[in-house]
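Removed: one protein chain of the complex. Kept in place: all other protein chains.
A, B and C label the chains in the order they appear, each numbered from 1.
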Amino acid sequence: MEGEKLILDKYIELSRDMGGKASIEGDTVHIIVPSEKLVEAASKLFNEYQCDFRVCVGTDERPLNGYFTITHIFTDNRNGLYVLLKTYIEPQDPKVPSITNAVPGADWCEMEARDLLGIEFTGRTPYRLVLPPEWPKGLHPLRKDVPYNYRPQIRGVSEKVSTTTETGVIPIGPYHPALHEPEYFELYVEGEKVVDVKYRGFHVHRGIEKLGETRMTYQQVNFLAERICGICGFEHSSCYALAVEKAAKLDVPERAQFIRSIVLEVERIHSHLLWLGVAFHVLGYDTGFMHVWRIRERVMYLAELLTGSRKTYGINLIGGVRRDINEEKKQKTLEVLRELEKEYKGLIEVALSVPQVRKRASGTGVLPREDALKLSVEGPTARASGIDKDARRDLPYAAYKYASFRVPVYTEGDNLARLLVRVDELVESMAIIEQLLDKIPKGPILLEKYEIPEGRVGVQVVEAPRGGDVHFVITGHGKPYRWRVRAPTYSNIPALRVMLRDQPLADAPLTIASIDPCFSCTDRVLIVRENGRREWLRLTGGLKI
Amino acid sequence: MSFVKKIIKPVEVLVVASKTGRVTIKYPFEEPWISPEFRGKIEIDPTKCIGCGACVNACPPNALEMIESEDKKTLRYFVGRCIFCWRCIDVCPVGAIKGTRNFELATNDPLDLYDYIVHNRVKCRECGKVTGETTRMLKYVLEKAFVTENYNNKCPDCRKKIFINAISMRRTGPVGEKT
Amino acid sequence: MEFILLTSTSITVLLVNTILPVIMDGVERKIKARIQSRIGPPIVQTLYDLLKLLEKEVKPLHIMPFILLTIIAYLSTIIASLYFINLYTITGEAYYSITAITLFAISLTSNTLTPLLLPSPFTYTGGMREVILSIVNEPAFIVSFVLASTSLRLLNLQSPNIWILIALSISLTTLVLSSYAITGRIPFDIAEAEPEIASGVLLEFSGKILALLLLSNLIKRFIVKYIVSSLILVYIIGAGLTCLAASILLTIALWIIYAIVAAILGRSRVDLAPITLGKVYILLLALSITVLLVGIYGG
Partner (left out) sequence: MEKKLERIKRSIWVFHLNTGSCNACDIEILDALTPYHDAERFGVKLVGSPRHADVLLLTGPITLESLPKVINAIEATPRPRFIIALGSCGSGGGIWHDTYSTIGGVNSLVKILKERGVEVDGVYYVPGCPIRPEALLYAVALIRGLVEKKAKSMVATVE
């Protein structure tokens, strides 16, 4: 207890030094500083306190207090604390200093806030990041005075994309068989060697955040959050529900939390199996792909049995879950897991013995630890580069504190390490489900009556298969006032540049696949357009490549 | 020896394959492998639906919509937009919506994807103006709440008028008539 | 009279040989499916595919005449090569086999050139990869063929010379290996590696042109195996119609074996495959030449 107090004092002291104020609510430390001190405070948190930068959130709080605000979300993984660094911005000419020099990982979210809300960031090169090029200037969709269904009359010109005549440029995407999602990578090659990478993504922007703040109610947003991503959707809806519950200080039944954790792990198993299959497919080992997906089919059946749908489970509500796990389902789950474990181990051994798989995965797409730290990468990508972080252990949520598990960490940072992290995690997930099924308490699964007060803030990190999902909620009247989502791929894509540099072209699809990119998660806010190589160089210019 | 073993190892996939055999389920010639919990298309029972619109409010993707016209209130279910969350089943007050395990919804005609339930809108007995409620809704309210049919079949304006009239009658006589 | 008989037989066989690869591709897909624990397409699926492609629209390319020319050259030389191989199996005359293999080499060259004519970066990269692979593979295939047939001619079954036997086995290994690599199966399918560079060399083609290209590629797969099996069988059972039937059967058997091998491996990397292959070829060929010379002059 003493130690915890000291740690909290540290943050209070920090805010006092910066001329701001701090308040503590549960596991969240709110620090408000004047904007001129923002960079100093962020730098101190990131470098000195070794906090993990997650994302920044711009909010239009003009209807509440007349200001725009920007909140940088940090987490103190060693002490299980969320640290929110907030500053107010004048509404007439919204300008705030950029923290990208201190925290390189903040690059994208600042540009997102610029395009969404029209907040200018000083001390960095701004670039038109958001929305299609034809989008009218000065129209910022996340501002409260813009209706959610306002569609400016723009019809994209039918531009030629994948037929660059310039030799030496290999466009990967937007429709590329290795991606299964529309994203655009332009690889500049010399012969068969990649010398530079240009990324243009956010084709999957669907305006989710705005939708969650306007058309929907608290309960409906659960189903929307689930559709941020079809693979790790349950992580998103759990994260949203947990964030709202945290903000409203709801006492959710334990049994519901257990069920959430169990389903989260089922989802992790299916996601990792899926990834393994896709990785084998990219390596041309189709038989491995088919067999991995064959054993995955059992997990899909299991998911359907527990929740009613193979994906986008739709069982999360604020205050609990909709489907219970009875004795019959419990036995069935254990049976499926036993069979899965047996088949999985044999199969993985065979698949990893294929010479092409080993040879092509090891030593390619290396992400050194320093770069990984600087860019605040997430999940297996971080754990393969020797960063030991896992939100399930560091910031325990749902029922994870009742399970004991190992967090696999590899230090090589190459594609094989990322593969092995996932292989190991799968086994751990199966063990977690068994433990939780064993300990599941009796009781209700849904909170019947509750109230969500307005103006509260809730932040939650949930460890998705690809890394930490971050949901930030400001409660409003009947629906969230502000809902910010950050998916792990958002932090991992900038690291790709480091990984792809000076690598053979043939490895590029594998390396891109190795971060398990989930673009639909990443793109939920707006369409980011990378319109120049210079910005990229500036971002990673300071890194050793 | 171990070197040879390492080289031979990939061949073991043949053992895996022969052990599992063919797992393919010959759908559509065979029953598909679906768990009993699967959420498929919903079916709205027109004999039970009262057209209250609770499902419309709960539906996240607006697959259920209430289209209001002069004298009709139509509940439209667009299965092409449905996310099969079954929230409507949770909220339906009369249990008119039933979940099925039907997923064979493919079609080449978009019009096949729409279901309609057309409700009549009630006319106010007093002034003849169309009110928001459907006939079924009024019946439902009559069963559940302590109101008389006489009160129920009037539009809110007329109710107010009657109420004010009633009170003023008690005090000073009918409103609007100079005495 | 004999000539007419010969020609008509080989033309009939030629027709069979043109259809057979298409069926064999279906068999290969079926085998692959079995190894992957599923049912797989019907055996005639590839035929359906080709017939459908013949009816589809052709998307115009800006240098269409050139492309058509190279593809027709490819198809005609490869069919001519098939014809001469048939003649060789029936008659056993060495010059037929040499003509066949020359035509085969020409057809491969015209095939590798086609994708380089297109502006798309995928086709270009795929085409370059194919060129690199064939630079390594074709000489190895031809040299090992010559070596194998020489040692076969020198071999006396009654009192086999041990050196020549060794040389024969090494050159046959090289022949089989290079014939596998030429078929462009995994791990050497880097020219059309789907996930890396879309469909690589085939990306821009559509409709009838695609059908012709696919058919020629299938015949190519057939021919390399056919050359190997006819070389062996002409020696063992002597030329003639029996030999022809036997060679076709052996080709089918080889096709099945290759299909199984392809199913259990992954794709190699473009910069590794040619180098490794090249090293292996040079080693094996040098070895077999040395041993052969020892067998001729030393023993």
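One rule holds for everything that comes next: a contact is a pair of C-beta atoms (placed from the backbone, for glycine too) under 8 Å apart; a residue touches a chain by one contact, two chains touch by 3 or more.
As the structure is a prediction and not an experimental result, all values here were calculated from the model.
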Displayed partners of the chain not shown (whole complex): A, B, C
Options C:6, C:23, C:58 or C:113, residue touching the unrepresented chain: C:58
From A:33, A:119, A:244 or A:274, residue that would touch the chain that is not displayed: A:274
Residue ranges of chain B at the interface with the undisplayed chain: 22-28, 32-34, 41, 46-47, 49, 51, 60-63, 78-84, 102-108, 110-120, 135-136
Touch residues of chain C, complete complex, unshown partner: 29, 33, 36-42, 45, 48-49, 51-52, 55-59, 194-195, 198-199, 202-207, 210
Residues in chain A touching the chain absent from view: 131-132, 141, 148-152, 154-161, 174-175, 177, 180-182, 202-208, 210-211, 215, 223-224, 227-231, 233, 274, 277, 289-291, 293-294, 296-297, 300, 310-312, 518, 520, 523, 526-527
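Here is the rule we go by: only the chains that are shown with their structure count from here on.
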Highest C-beta pair count, chain pair: A-C
Centroid distance [mean C-alpha coordinates] between chain C and chain B, Å: 62
Multi-partner residues of chain C (each touching 2 or more other chains): 35-38, 263-265
Shared interface positions of chain A, touching two or more other chains: 287-288, 291, 294, 354-355
Residue ranges of chain C touching chain B (in the complex, touch as defined): 34-39, 260, 263-265
Contact set on chain A toward chain B in their complex: 216, 219-220, 223-224, 227, 287-288, 291, 294, 301, 304-309, 312, 314, 322-323, 346-347, 349-351, 353-355
Complex contacts: residues of chain B adjacent to chain C: 10-11, 13-14, 17, 20-24, 26
